[in-house]
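All protein chains but one are shown in place.
Chain naming follows the written order as A and B, and within any one chain the residues start at number 1.
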Amino acid sequence: MFPFIVPDRRRNADPLFWSTVFSAGLVLATAVIFSSYLFWESLPVWDQGLWAFLTSVEWDPGEDVYGAGAMIYGSLIVTSLALLFALPFALCGAITASEFLSPRARLVFKGAMETMAGAPGVVYGLLGAAMLSLWVKDFFGLIDGSTLFTAGILLGIMILPTIMTLAEDAIHSVPGEYRDTALSLGLTPLQAFFKAVAPRALPGIIGAVLLGLGRALGETIAVMLVIGGLDIIPMGLDLFSPGQNIPSKLGREAAEAIGSGMHWNALIALGAILFTGTMMLTAAGSWLLRRRAV
Amino acid sequence: MNKRMLDRGLLGIIYLIALVGMIMMLAVLWEVVRRGWPALSLEFLLQPSSNFGAEGGLLYQTLGTIILMAAAVLIGFPIAVGSALFQTEYVRSEGVRAFFRAIIFSLNAVPTILFGLAGYLFFGVYLETGVSWLTGALILAIMILPTIQASIQSSIECLPEKYREVGMSLGMTPWALARRIVLPQCWHGAITGALLGLARAAGETAAIMFTAAAFSGATWPRSFADPVPTLQTHILVLAQDSADATSLTHAWGAALVLLAIVFFLILTSLVIRSRFSMEAQR
Partner (left out) sequence: MNLSIKVFCRMTLTKNYGLNGVIVSLVFLASFSFGYFERGVKLSFAEEIETLRIVGSTTVAPIAARAAEMFSKKHSGIRIIVNGGGSGVGINAVGRGLAEIGLASREVTLKEKKRFENANLKDHAVGRDGVACAVSSEIFYAGVTELTRQQIANIYSGKIKSWKDLGGPDRPILVIDKEKHRGTRHVFMNYVFGNVNARARGARLVTGSNNEERSKISQSDSAVGMLSAAWLNGDVKGIALKQDGVSISPTEENIRSGKYPVIRDLLFITAGEPKGILKEFIDFVRGEGGRSIVLESGYVPIHSS
């Protein structure tokens, strides 16, 4: 009946087989129910016009007017900032660890990075609210430190170890012969890296970056505490203006709207946009990371 | 010679940037430790908090975090084991496997706040578990399921083929195969997965902040319908009161405790993983 399952008659009498089927079914059902719920609940909002919802900046639950423009803009800006900030550190760290550290030092380095990558978002949130936002305020002479810039930098620090260790893996998995050949041709170690190793590691590095971005896009708490919470698209490309991103909006308003009404539908619609975004990033990232192995 | 110089310079810059990155990470750690350390004392760890977190300690917050993460792993672990075994042992079509892999991967990529929203509506409202630790544990279980399953699955897939062939040639039943061969060889994958799952659950705030956590008055749960206080939400609330010195000290103290729990779990899993992956390579 199911040709993809290993044919073995004994399995039908085996309750253990059925329990694994049950577990796998449960996982499948969770994924299906979850994603269909997101899109089903946001239907009423799409009905009112997808484009209007995506681009309008007005968000007023009192009048039942919903537009996701400010949140989408904020998400994009904050995530790009995080990337711009984290990328140089992450890449240089990855190159150093993979190419120029002794195996033992590399192991310690990797362990430290993987541990740091697991640090809870709320700890970063505390750092941001109690320290970073005050620094940003004083350093740039702003009237307040809760800005898109602060949120971007905080997220950048947060995803730095994730990108670093994944990129390091990508670089390290390039076989040693490439380096040896390049070195024997008289290239310096750095030239060998850029000419021979980097091109082969590139897909993996990009994959690492995309996965890090996926995490940055979905982070709620750290951003919520420092972004300012104002649903606007600032004039020009003003990074030192407060803003709002999707997870922070959800975190601040979900409890009030739970379960019913257009407000909830609009929040879930925001969630669906976020879901689509992270899913595309992670899918692309993991595809690239896997490709390097072949 | 000029080329060498340029090379040296470039390398220096790369080292420098890498160093700055490392220092930044260390500074994050250092700040949490430096500010959290003065708050820590035996009383702080063993007293319940009072007056909205401004006085007292962290007893029930720590307990709540541990209850939530333990319950999440208890619920998620068996399902992850079952689902992993189904995919590694029973599915033979590579397409179906890839499909399952994609499902697990997608679940892993979902922003946690969305699990909070959807899970709360499904468990809390639809199944009427309300704002309770049970709701939180169920949501966290779904959240950490991919982490656990991936770890188990990769360790099962690393099992050398000959082990199974030997087992089968001895006429072992599938159950005996599992108990005598797969489990002794792959338990470290399951343990690593469980530890990483615990760490992820312990560090998660967004998914539980309006589904499982209480701020004042809650102690240890007496029924499944009770919310619990947690370290994560405690820090979140105190962080919003960041102009108040005592609140802030308590927040840093709580952050240090939380960080210690999470780092301990991750480091243990790293040690177990590296030890056993080395053994497997031999």
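The working rule: contacts are C-beta pairs under 8 Å (C-beta built on N, C-alpha and C of every residue); 3 or more make two chains touch, one makes a residue touch a chain.
Everything numeric in this text was worked out from a predicted model, so none of it was measured.
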Per the touch definition above, residue among B:G21, B:G57 or B:P227 touching the missing chain: B:P227
Residue among A:A112, A:I171 or A:L289 touching the omitted chain: A:L289
Omitted-chain contact residue, chosen from B:L85, B:I113, B:L140 or B:A207: B:L85
Contact residue for the chain not shown (choose from B:N108, B:T246 or B:T268): B:N108
Contacting the left-out chain in the complete assembly, out of B:S154, B:T249 or B:T268: B:S154
Residue numbers in chain A that touch the chain omitted from display: 6, 8, 11, 14-17, 19-20, 22-23, 60-63, 114, 117-118, 134, 137, 143-144, 146, 161-162, 165-166, 169, 211, 215, 228-230, 242, 252-253, 255-261, 286, 289-290, 293
Contact set of chain B toward the excluded chain (per top definition): 50-52, 71, 74-75, 77-79, 81-82, 85, 88-92, 94, 101, 104-105, 108, 124-125, 127-132, 134, 138, 141, 146-147, 150-151, 153-154, 156-159, 161, 164-165, 168, 174-175, 177-179, 181-183, 193, 196, 200, 210, 213-219, 222-227, 237, 240-244, 247, 266, 269-270
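Assume only the chains that are shown with their structure count from here on.
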Intercentroid distance (Cα basis), chain B paired with chain A, Å: 17
Footprint of chain A on chain B - complex, ascending: 3-4, 7, 10-11, 13-15, 17-18, 20-22, 24-25, 28-29, 31-32, 78-83, 85-87, 89-93, 95-96, 100, 103-118, 120-122, 125, 142, 145, 149, 173-175, 178, 196, 199-200, 202-206, 209-210, 232, 235-236, 238-240, 242, 248, 251-252, 255, 258-259, 262-263, 266-267, 270, 274
Residue ranges of chain A touching chain B (in the complex, touch as defined): 3-6, 10-11, 14, 16-17, 19-24, 26-28, 30-31, 33-35, 37-38, 88-90, 92-93, 95-97, 100, 107, 111-116, 118-127, 129-131, 157, 160-161, 164, 188-191, 214, 217-221, 225, 247, 250-251, 254-255, 258-259, 267-268, 271, 274-275, 278-279, 281-283, 286
